[in-house]
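Part of the complex only, each chain left as placed.
Letters A and B mark the chains in the order given here, with residues in each chain numbered from 1 onward.
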Amino acid sequence: MATVRPPQDPEQDPRVKAVFDDIRATRGTDFINNVWRYLAFDPALLESVWADIKAVMATPSALDPKTKEMVYVAVSIANGCDYCTHSHTAAARAKGMTEAEHADLLRVIGTASRLNALLNGLHIPVDAAFDADAAP
Amino acid sequence: MATVRPPQDPEQDPRVKAVFDDIRATRGTDFINNVWRYLAFDPALLESVWADIKAVMATPSALDPKTKEMVYVAVSIANGCDYCTHSHTAAARAKGMTEAEHADLLRVIGTASRLNALLNGLHIPVDAAFDADAAP
């Protein structure tokens, strides 16, 4: 059950069609997943979300595509986004994440979450050694 | 201001000393950062936290050390742990994260957080294509 109703025939709107065409061309597949079909309820929002995802996730940058997808999964789990966890776990696999890497990713996320809670409970002062802003 | 008082001379307790010695040996440095000094208020908790961190972060595994530290940073930011964000950003740098990779990491975390919120607001049904549990 969604909070917006997706348009029945979204590509009748030329702005939506242009985004869908670019998704298909960028990804090399005809599959348009639900997030884009629902975001089509507001073409301007659709355009800005796709522009963001394309620039950050589908454009070569300092980190490789698989690493970026695994970071995305980690953030999505911490923020409790079900759809994002499913879609980006699938994307990480499509970009080469092995089953062993998936297990290791979950292991790191679990340990970090444990320590995050412990340290938020202890409120330990941050060591001066960690200050990026200090003079060298 | 912390919620526990760290012991004045923690290594007087042999269990604490054994953990601190192992931290120094594993990391190849004499620096013991505050998290361990404060966790020494309860030696059993100190031991189990260090065992967890050592097994997950300091033992060779499917993901390389730099990637694991960047995932740790991503989770710590999402969970709002200040100490963890500082200490693991420093650790990621120590394991080779460049300034460009740090910026890219933050870019991915920011975009994921934006989409996490949007999709938690839309409650879009997860595509069947993302079901890892489906028969092939």
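Just so we're on the same page, a residue touches a chain if its C-beta (ideal position, glycine included) is under 8 Å from a C-beta of that chain, and two chains touch if they have at least 3 such contacts.
These numbers come from a predicted model, not from an experiment.
Visitor: Please state how many copies of the single repeated sequence make up the complete complex in this structure file, given that 2 appear here.
Guide: Per the structure file, the complete homomer consists of 6 copies.
Note that only the chains that are shown with their structure count from here on.
Visitor: Chain A and chain B share one sequence, so how far apart are they rotationally when you fit their Cα atoms? Give it in degrees, rounded to a multiple of 5.
Guide: Angle of rotation between the two copies: 180 degrees.
Visitor: Would you mind pulling out the distance in Å between where the CA atoms of chain A average out and where those of chain B do?
Guide: Taking the mean C-alpha position of each chain, the two centres sit 20 Å apart.
Visitor: Please name which positions on chain B make contact with chain A in the complex.
Guide: Answer in residue numbers: 1-4, 31, 33-35, 38-39, 49, 52-53, 56-57, 61-63, 67-68, 70-72, 74-84, 86-90, 98, 100-101, 103-105, 107-109, 111-127, 129-132.
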